[in-house]
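Only one protein chain is missing; all other protein chains are in place.
Right after this comes chain A.
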Amino acid sequence: MGGVEDDEPASKRMKLACRELKGNPNDSLLSEPSFGSSRDLMARLLQSEEDEVIGSKGVIKKVEFVQIIAKALYSLGYKKSGAHLEEESGIPLHSSAVNMFMHQILDGNWGESVATLHSIGLKDESTVKSASFLILEQKFFELLDGGKVMDALKTLRTEIAHLCASSNQLRELSSNLVSFSHGASVGSSNQVNLRAKSRPKLLQELQELLPPTIMVPERRLEQLVEQALTLQRDACVFHNSLDREISLYTDHQCGRDQIPSRTLQVGTNGEVSLKHKLSGHHKPVSSVSWSSDDGKLLTCGVEESVRCWDVSSGECLHVYEKSGPGLVSCGWSPDGKSIFSGVNDRSICMWDLDGKEVENWKGQRTLRISDLEITRDGKQIMSIFKETAILLFDREAKSERVIEEDQTITSFSLSRDNRYLLVNLVGPEIHLWNIDGDINLVAKYKGHKRTRFVIKSCFGGSEQAFVASGSEDSQVYIWHRGSEELIGKLSGHSGSVNCVSWNPVNPHMLASASDDGTIRIWGLNSHLQQHKKLQQVHSNGGSMAAAYNGRT
């Protein structure tokens, strides 16, 4: 063999020879060696070293690699292929002791299986004990199910008792004896409540108990592949695609082309078209709220009233107002049976659909300019209640939590999973707060412009991995939520962009509203037809709270 020095140790020479026999490490391991005499094959089998490694980094142990592939073949149902692989590679999936153990379990040779257990090579005494317990417990239950009460009792006394971790365990098992004999005397004959699990199930439980070096864990290959895919996805900064698009053939990496960057539509031509003009308010509409089934819309006229509209007909279903104070914000309860509203006397009130005021939380709970958010479980109500603080009020537990900021707050929005709050500050700056459990500041987003208006921001994209905001410089700003990196500035509007809304079901679509009097729909730069199809799926998926100075 060329390239091998004669004064090198013999084993190394043989190792090189083996590798040459097998050919290029990148080739499939199942392919026939190019020099195919049986003598060479034998040499290979004898010389394959336990610590042989494959792969470009030399960290994958060949024996382990082949074993998890064999395991995967078996669990996919390809028994013949699995057996063939074991034979051809010369690498058995299990040691002969383990094979024997498995057969003994499935055949119900309890005593022998416990004995084998001791010779399998387990270092941890407690594992041996726990496994023995499981096996003998199975024996106990199978005896009971077979009606052999005395044998079961004997097993319990002599074999199991000393293995019990606690007296409770022993007592529980004994109680089975008692209830069995009771059941028998009451006289149900045919219906036997089988207490024993199936033997394959027992084997599975034992497998989970035994260390992976003894018995390769189930689905280990799938687990490793999933780990790799998850890492790829997490490393994908611009990740904004649906998970089913991830392929095994190439590393997954979204480019910037997965973020909306192109105006698809301005105004009302094309796919998104004007459905209704809802007239009725006399004051500017400051906020809107969609019901969870997207069938109704609440709108709030500033310091005036709240109106409920039917989305399909455009009809005004109800007007909610108080005699005296005006309403400043509105929100649906998740069950669609109640309506919440902030009042300009700082309180928050709740109505039923017919307009009857059901609750009124007094005190300083909201400001005149404040958003109102309700969590999906209907319990927490959130609003800006001080210049620099947001109140998180649990109306069920009657407890309050507060987010304190260092600057004046202009608006905020709640994440879909209700665990985060995106807070807009005068700065301008956007802060991301975790509100699940302990309240803490997670991230800050900067770059956009604001001096005079309420500019809204929102979560968006696949898994809400992005943050989008309007800006007074007429652009839409998009940040990567985790890294706080500004990844997009969408130009097109000719006036301050006051509000943005990312389509909750289409991660590639974003809407923005501007002082130039238009709404723009943003999408991907590519012209792929598949994206058009996705757009048709959403109906009222995109909700916008457009701060217009008009009355509709």
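As a working rule, a contact is a pair of C-beta atoms (placed from the backbone, for glycine too) under 8 Å apart; a residue touches a chain by one contact, two chains touch by 3 or more; residues count from 1.
The rule is simple: contacts and distances are computed from a predicted model.
Asks: The chain that is not shown, which UniProt protein name from "serine C-palmitoyltransferase", "Protein yippee-like", "UDP-arabinopyranose mutase" or "SURP motif domain-containing protein" does it carry?
Replies: "Protein yippee-like"
Asks: Consider the whole complex, including the chain that is not shown, and state which of A:208, A:245, A:387 or A:436 touches that chain.
Replies: A:387
Asks: With respect to the chain omitted from the figure, which of A:217, A:284 or A:447 is a touching residue?
Replies: A:284
Asks: Give the residue, chosen from A:53, A:161 or A:454, that touches the chain omitted from the document.
Replies: A:454
Asks: Using the definition of touch stated at the top, determine which of A:426, A:439 or A:487 touches the missing chain.
Replies: For the chain that is not drawn, the touching residue is A:426.
Asks: Return the single residue from A:369, A:442 or A:487 that touches the missing chain.
Replies: Residue touching the absent chain, from the options given: A:369.
Asks: Which residues does chain A use to touch the chain missing from this display?
Replies: Interface with the chain not displayed, on the chain A side: 284, 286, 367-369, 387, 408, 410, 426, 451-455, 496, 498, 515, 547, 549.
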